[in-house]
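The structure under discussion appears below in the form of structure tokens.
Let's turn to subunit A:
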Amino acid sequence: MVLAEDPIPKVFSCVQCGRCSSGCPVAFESVHTPRKVIRFLQMGLLEEAGKSPFLWLCAMCQACTVRCPRRVEVAEIMLGLRRWGIERKWVRKDLWYYMVFKEMIEKRGKISELRLGLVAALHKIPLHPIEDAILFFKLWRRGKI
Partner candidate 1 sequence: MSAKIIKNLDEIPTEIIETDLLIIGGGNAGCFAAYEAKTQNPSLRVTIMEKAHISRSGALAAGMDAINTYLREDKGETPEKLVKWSRAQMGGGPIREDLALSNAEILNETVDLLEEWGLPIVRDEGGQYKLRGRYDISIQGEQLKPIMAEKAMEAGAQVLNRVAATNLLIEGERCIGAMGFGVRDGKFYVIRAKATIVSTGGACGIYKSPVTDYSGSHHQTWMCPFNVGTGYAMGIRAGAEMTSLEQRWVAVRTKDFCGPVDTIAVGYGCLMINGKGERIMEERYAHVGGEKAPRFFRLNAPMNEWLEGRGPTYVDTRVLDPEEAKDLRTDLLNERPTFVLFLASLGIDITKEPVEIYGSDPYIVGGHTGSGYWVGIDRMTTVPGLFAAGEAAGGSPNKFVGGCGSEGRLATRGALGYLKKVSLPPADSAQVEQEKKRVFAPFLRGPEFDGINPVEMEERLQRLMDEYAGGVHQFYRMNEERLVQALKHIRKLQDQAELLYAGELHDLMSAHEVIDRLNVAEVLVHHLLFRKETRWPGWQTRMDYPEVDPKLDCFVESVRDPKTGEVKVFTRPYEQLIPGDRTKG
Partner candidate 2 sequence: MPPKVDREKCDGCKVEKEPLCEQVCPGDLMTLGEDKKAYCRMARDCWDCMSCVKICPKGAMETRIPYQIGYHGAKLIPLMGTNTITWTLIDINGKVERFHYINRGSLD
Partner candidate 3 sequence: MIPKVIPKVGIFIYDAGGRLSRAIDLAEVVQRLAKAKNVTRREVFNNLEAPDPISSIQEDLRAGRLNRILWVGRFPDARRRRIEGELTAAGLNPYLQEWCDLEEQGIGRGDFDRAVQAQKAIILIQMALARTRLLAPLMPLEIPAVDAALIIGGGVTGLHTAASLADLGKKVFLIEKESGVGGKVAALRRLYPLICDPHCGLEFALQKLEKSGRVEIHTLTRVKTLAGSPGNFSVRVEKQPRYVDEQKCIACGECITACPKEIQAGNTFPLAGDFSNRGQQVWNPNGLEKAIHQARPLAYPSTYVIERQHCPPECRECQKACPTRAVELEQTASELEFKAGAVLIATGWDPYPLTRVEEYGYGVYPNVVTNLEMEHISEEPPDLQEVGFIQCAGSRDERYLNYCSSVCCSITLKQVLHLKEKRPGVRCYIFYQDIRTSGFDEELYQRVKSLDQVIFIRGDPATVKPEENGRLRVRAEDTFSGKELDLHLDLLVLAGGMVPSEGSRELAHLLKLPQNSYGFFEAHLPCHPEESQRTGIRAGGACRGPMNVVHSIESGHRAAFDVLPFLSGTVRLEPTYPVLNLTKCDKCKRCMEECPYASFYFDGNGFPVPDLAKCRQCGNCVGSCPLFAVSLGHFTVQQVASQIQAIKSGFLGKEEPVVLAFLCKNDAYPAAKGAAESGLPIPPNVFFIKVPCAGSINNAFIADALGFGIDGVLIAGCQDDQCHYVKGNQLVKTRKENLAEKLQKMVIEPQRVRFESLEIRDSRRYVDLVTSYIAELKKMGPNPFKT
């Protein structure tokens, strides 16, 4: 996707009318609204934009894109920014799981739950062996492993 390389050029036509935000179903859970993210981009504050938690709340519902009077592809930009963030390692810590997941798919093309579990476990430093053991037992009882 074009935006992945460079989400910035398309944003300058934005007039900050705020319709994207007011129409957005999730904006109000976030410290930033999509309008603000776009604004960051206009002002060249790429890192702020790339690190904005909103990116990861965006549900890609396209409500913003549809409402935009200047045809700015807001949702697309959000998606682009996510990739950016990942490339530039701006992605916040709690996203490690998705990364692992992604890597596995990339490597094997499928998920081995055991391995995923282990890696996940290893990510949790310090380890919690007891909880894990109990969890493991429960899972095994239900035949999840």
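How were these picked? Simply put, all candidates are chains of the complex that A comes from, given by their letters.
Methods note: contacts are C-beta pairs under 8 Å (C-beta built on N, C-alpha and C of every residue); 3 or more make two chains touch, one makes a residue touch a chain; residues count from 1.
Given the structure is predicted, the values throughout are model-derived calculations rather than measurements.
Interface record for this complex: partner of subunit A among candidates 1, 2 or 3 is 3, by the touch criterion. Taken together, the subunit A residues at the contact with candidate 3 in this complex read 15-24, 27-28, 33, 35-36, 63, 67, 69-71.
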